[in-house]
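Presenting chain A:
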Amino acid sequence: MSDDDIRIGVFICHCGTNIGGVLDISELTEYAKTLPNVEYSAANLYTCSEVGLNEIRENIKEQNLNRVIVASCSPRTHEPLFRSTCQEAGLNPYLFEMVNIRDQDSWVHMKEPEKGTEKAKDLIRMGVYKAALLESLEKMQVSVIPSAIVIGGGIAGMNAALTLANQNFEVSLIEKDSELGGLIRRLNKVYPTNEDASNLLEIRNLVENHKKINIHKSAIIEKIEGFVGNYKVIILQNKKTIEIEAGAIIVATGAIALSPEGYYDYNGKTIISQLELEEILKESEFSANNITMIQCVGCRNEERKYCSNICCMTALKNAILIKEQNPAANITIIFRDIQTQGVTYEEYYRKAREIGILFIKYLPEKPPIIKKDHIEVYNEFMNQVIGVPYDLVVLSMPLIANEDSEQLAKMLKVPLEENNFFLEAHVKLRPVDFATDGVFVCGSAHWPADISESISQSNAAVSRASTIISKDMLEVEGSTAEVDTDLCVGCEACIKICPYSAISKDEETDIVVVNKVVCKGCGVCGASCPQNAITIHHFTSDQLIAEIVTYGGGE
Partner candidate 1 sequence: MSYNYFLGCVIPGRLPFIEASARKAFEEIGIKVGDQAKCSCCPDPTGTAQLDHESFLALGARNLCLFEENNSNILSLCSGCTETLKTVKHILDNDNDKKKEINSKLSAIGKNYKGNAEIKHFAEVLYENIDKIKEKVKKPLKDLKVAGHPGCHYLRPSEIINWDDPLNPKTLDELIEAIGADPVDYSLKNDCCGNPVEKSDKDISLSMLENKLQSMREAGADCIVCVCPACYQQFDFNQREVNKKKNTEYNFPVFYITELIDLALGMDTEGLGLNFHRIKVNEILEKIT
Partner candidate 2 sequence: MQTVDFEFRNELIKEDFSLNYCYQCGTCSSACPVAFITNGEYNPRKIIEQSLLGLKDLLIKDQKPNVWLCCTCQMCVEECPQNVFLTEIFEKIKNRIVVLGEPYPETYKVQAKSVLENGLAIPLTQPIIRRRDQLGLPKIESANIEEITKLLNATNFEKKINLMGENK
């Protein structure tokens, strides 16, 4: 295609005042018109609104545009929308280029709008030079295995497996323990209904007897391969290696309770953990009369900054159960903030007060001190130290990430957050998705969750997984890496660095091959190749150099 045939349209977004309130949009619009190959340039109040999108579609046709640039916000959120808009107007979606003049410009240069406008000119110019070199790319089609793998046989995993199976999908449920049930097996009763935890385990029979569910107990995951629609999980079960294939994976590995050892003179007798209290209440006689619970032990501190979400309700539950059994019991909960969001839980907190549970607020800088027969605590409500007699102290320990979550995350190529809980694709709008397609998360593996939350999330993960495994074929990213077989020397640098395991070596030719379905086009292989043998489509060296050169003032 010669230069004369390239017709670029530049659409500049005000994003309300997000951009328009800082940068001089009309100046930018006029400037864009002066750039080579730009046939059309216009500003929109919101390019992403239907009005803006229509304008793109119409001008592709009317102006016969064959490259489109939108200078606006982040491709992370908006590139798919603009690409499909181009496609609707008959343009290959990869002939679209996005320039971020908001997150990287108007937002950071709010106080220096003139410099911001100059920077936007640079960014737009770079986009225009790159756009001239863009190529049409085709998205790949891959077939999908219509089944799912659920990792973890706790309440979240069991519910996920059952819900999938009820929708006629084949499910493999992988549990490392010798039986299903997870943490619930250790619980006495469950809030907010205060029914026996065993009621919640009834689902176990349904799962174990469902003909669509394949259960692998005492199974260790050895390896995970493949990609969206075509995953392969290799497990070790009874010393046998088993390969399971599925179109999607749901991670439901749960969390564990932090050990109370070393906190507050824990002794396992007069000072125990909340989980141990559960077990006592479940299995043996309970005799203590003055019971004091301490919340947020080992969390909401420097070491572990987070709130573990479920401990307040758990403490309230056990306090209520003990008090109902023995109205003469004196129960004190020493807390920091009572976390009982919503309708039912706040009602539950009120009920705990109604039956006479005593609440004392403490400050992290003045934590309670356990003495021989009483606890000394600085009571924030009284602004002074108060003694609380006890014969049993119960420590509320947080849920923490599973030890093996790091390993699993590596195998799945998904990230963890700082506390080693799994990190979702987007906190707000993709809460059970991973950035890696076809892998989903639910329950306490994601964040400490109670039963009702775990079930809700597991239903959600099922819904998200179903959007994949209900399809026969999937489209995957077209912007991928390509190896120049003449230049590759088979050094394997790229194989080692690829975060998606998308590259392998052809044993016959001794040079590397990219699996285009797995490749995300991230580009690390290209950057690491000593031979410059790898081209990343849509981010070719020519395209990037053109951007750099024009930024530096060259032609």
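Note that contacts are C-beta pairs under 8 Å (C-beta built on N, C-alpha and C of every residue); 3 or more make two chains touch, one makes a residue touch a chain; residues count from 1.
Behind the choice of candidates: all candidates are chains of the complex that A comes from, given by their letters.
Here the structure is a predicted model, which means the values were calculated and not measured.
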Complex partner of chain A (touching, any copy) among 1 or 2: 2
Residues of chain A defined as touching candidate 2 within the complex: 290, 330, 332, 338, 349-350, 353-356, 358-361, 374, 376, 379, 381-382, 384-389
